[in-house]
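With one protein chain removed, the remaining protein chains of the complex are shown where they sit.
Naming follows writing order (A and B), and every chain is counted from residue 1.
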Amino acid sequence: MTAYIVKRILLVIPVLFGVSILAFLMSHLVPGDPVVVMLGDRATAEDAARLREELGFNDPLVVQYGRYMTGVVQGDLGTSIRSGQPVLEEIRDRFPSTLILTLCAVVAASVVGVSLGVAAAISKRGWVDGSIMAFALLGISVPTFWSGILLILLLGVKLEWLPIVGTGPAALVMPTIVLAAPAAAVLARMTRSTMLEVLGVDFVRSARAKGLKEQVVILRHVLRNALIPVVTIIGLQFGGLLAGSVIVESVFTRPGLGRYTITAIQSRDFPQIQGIVLVVAALYVFVNLAIDLLYAVIDPRIRYN
Amino acid sequence: MIRAAASPRPQLENLNAAGHRGWFRQATRKLRRRPAAMIGGTIILFFIVVAVLAPLIAPADPNEISTNRRAAPSLDHWFGTDELGRDVLSRVIFGAQISLRVGLISIAIALVVGSLLGVTAAFAGGWVDGLIMRLTDIMLAFPGILLAIAIVAILGPSIFNVMIAVGIESIPAYTRTARASTLTVKGLDYVVGAQSLGAVRTRIVLRHILPNIAAPLIVLATVGVAGSILAAAGLSYLGLGAQAPTAEWGAMLSSARTYLRDSWWMATFPGVAIMLVVLALNLFGDGLRDILDPRIRN
Partner (left out) sequence: MQFTRRNGLKAAGIAGALAAGTRLPYGALAAQSPIGDPEPEGEPVEGGEWVFGISELPDTLDPHKTGAAVSDTILNYAGDALIAQNFDGEYVGGVAREWEVSEDGLTWTFNLRDDITFHDGTPLTAASVKANFDRILDPATNSITAAGLLGPMESTDAPDDYTFSFTLSEPFTPLLDNLTSGVLSIASPDAIESMGDDFGRTPVLSGPWMIDEWRTGDRIILKRNPDYRWAPEYLHQDGPAYIETLVFQSIIEEAARVAAFEVGEIHQTSIPSTDIERLTSDDNSWIVSYDREGVVFLEFNVTAAPFDDVAVRQALNYAVNKQDVLDAAIEGYGQVAYGFLSPSIFGYWDGVEEYAPSFDPDRAKEILAEAGWTASDDGTLEKDGNRLEFTALNLPTDAWNRGAQVVQSQLEDIGVKMEIQQMEFATVLEEAQAGNHQAEFMGYTYSDPDIAFLWFHSSNAGEGLNLSHINDPHLDELIIAGRSAVDLEERAGIYAEIQQYIIDLALWVPLWIDEYYVGFNKSLHNATFNADNRAELFDAWID
């Protein structure tokens, strides 16, 4: 077990290293010159050339990458070209907002999704099953930017129940709904199918044959086993939700990483782009590592070697 | 962008019993007994027919601009007109061509590249396997939408580049699935038998492996097409999708969002079209999964 954990953690290093190279290449391949973006419509040729030299953009890419990574291992993600602030600080400022939204969405999606999935599985082929699955399908079928604006018009303008802007808990409701809906739908479908799968397995049949109450069978035997793949999906969704926040944060103007990402790409702010990719990738990798390890708790059958 | 949920542990032991030629026929027969899947299939078929016949059935040129701007639905314009006076119905009809093409081509890219990598990894083992899986890990860890935005930014925004971006973004899921299934099938008696009889590796892959790992990949791809249609719509919202005046549903929805208050028809019809297609693909995919995945049996 310990060996397995150590091995998994060590594997994270090459992955993050690869991500950093990819991020670096990507941000330099994107056409558009951050200096030009910075200087905007008052740029003269001399200004641009001087600034470019100063920012070190005339060095070979390898040199620039080396310089960047030397900083990264010392916990320095560089300085934003646009704002002049350290990227790490900027990300730290914005991270809580995205994290809170993502966690709310993950929790909401898990609770709603798993309960709906269980309910659907129990009433398999019944009308409950049918309507839950129809609802779940709707959840994954609507583009988030559309449902987001519809929600603003309905809950914000028409009914005036919820604030349209702001950072308080009330302002969190609409973005959470929009972000969680597709994830809840995926989880409901996943839970339902794994539940059905487990329900058909021998040990459940024998448990039933032994005359255990249906609730006990469902809770103790079925749900526990059915949750294993569901936990994996929650982990994958976590990554998906971070990505989803790009659009949702634009629609609801939340001061998080998603919005920061768009601005970073638009202004070709290399240090910002690279910093975001590294941080999001690291988060994703560690969440999934944690989930893999969590298996050990839920499913004692998994062996680590 | 939500990645399509695929069962992480495909188990296909029983498929071989039916023989790999038999399963297709068997599957079609079973599919007919599932109303939800049939409804899904019918809707998909409907949109495919609409897409193919678009030039014949569209009442107007989808790009013909007029001064009859934002006219409500009427007998002349069943779905109304948009902000440039174009017929929304015609644009939705032609939009079916674009959106289906985006979905199919991007997933075809992911399916081909992903399966190839997955099968190679499973067969080669050793460092090749390690390398491919690490690359897959890197791709999975890389924030998908950022990758897509960057690819579109590098190649320039166009519907074609959106297909490539969404395709590349989806590769890892197929690599993993293909690898896992191949590993399972590889260990089965008849494959081991074929190997010991000295069969050529390509022949083994073509004849024994591919047909037997196809099921989970097909299921994944069906749902994946839906996901990539949504992803393309999201990129259009960010201004990185289809170029004007192309009638792509996501782009139509995005430019209609400023008129939601006054001209509901502009957003509603392309929005409903996206919903219907995505819904249908998911229904159909569910049906396929139920049939092709032998674990779920009554």
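We adopt the following convention: a contact is a pair of C-beta atoms (placed from the backbone, for glycine too) under 8 Å apart; a residue touches a chain by one contact, two chains touch by 3 or more.
Note that the structure is predicted; figures quoted are calculated from it, not measured.
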Where the complex has a chain not shown, which of A:Leu153, A:Val173, A:Val231 or A:Ala282 is the residue touching it? A:Leu153
Per the whole complex, from A:Ala49, A:Val63, A:Val107 or A:Ala134 the residue touching the absent chain is A:Ala49
Looking at B:Trp78, B:Phe123 or B:Tyr259, which residue reaches the missing chain? B:Tyr259
Residues on chain B that touch the omitted chain in the whole complex? 63-65, 67, 69, 83-84, 153, 156-158, 239, 243-245, 255, 257-262
Listed in rising order, the chain A residues that touch the chain left out are 31-34, 36-45, 48-51, 54, 82-86, 90, 93-94, 97, 149, 152-153, 156-157, 160, 163-167, 250-256, 259-260, 263, 265-268
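Simple rule for what comes next: only the chains that are shown with their structure count from here on.
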Once bound in the complex, which stretches of chain B touch chain A? 1-3, 5, 7-9, 36, 134-135, 137-138, 140-147, 149-150, 153-154, 226, 230, 233-234, 237-238, 250, 253-254, 257, 260-261, 267, 271, 274-276, 278-279, 282-283, 286, 289, 295-298
List of chain A residues in touch with chain B within their complex: 11, 14-16, 18-19, 22-23, 26-27, 29-32, 133, 137-138, 140-146, 149-150, 153, 182-183, 186, 189-190, 193, 196-197, 200, 229, 232-233, 236-237, 239-240, 242-244, 246-247, 250, 261-262, 265, 273, 276-277, 280-282, 284-285
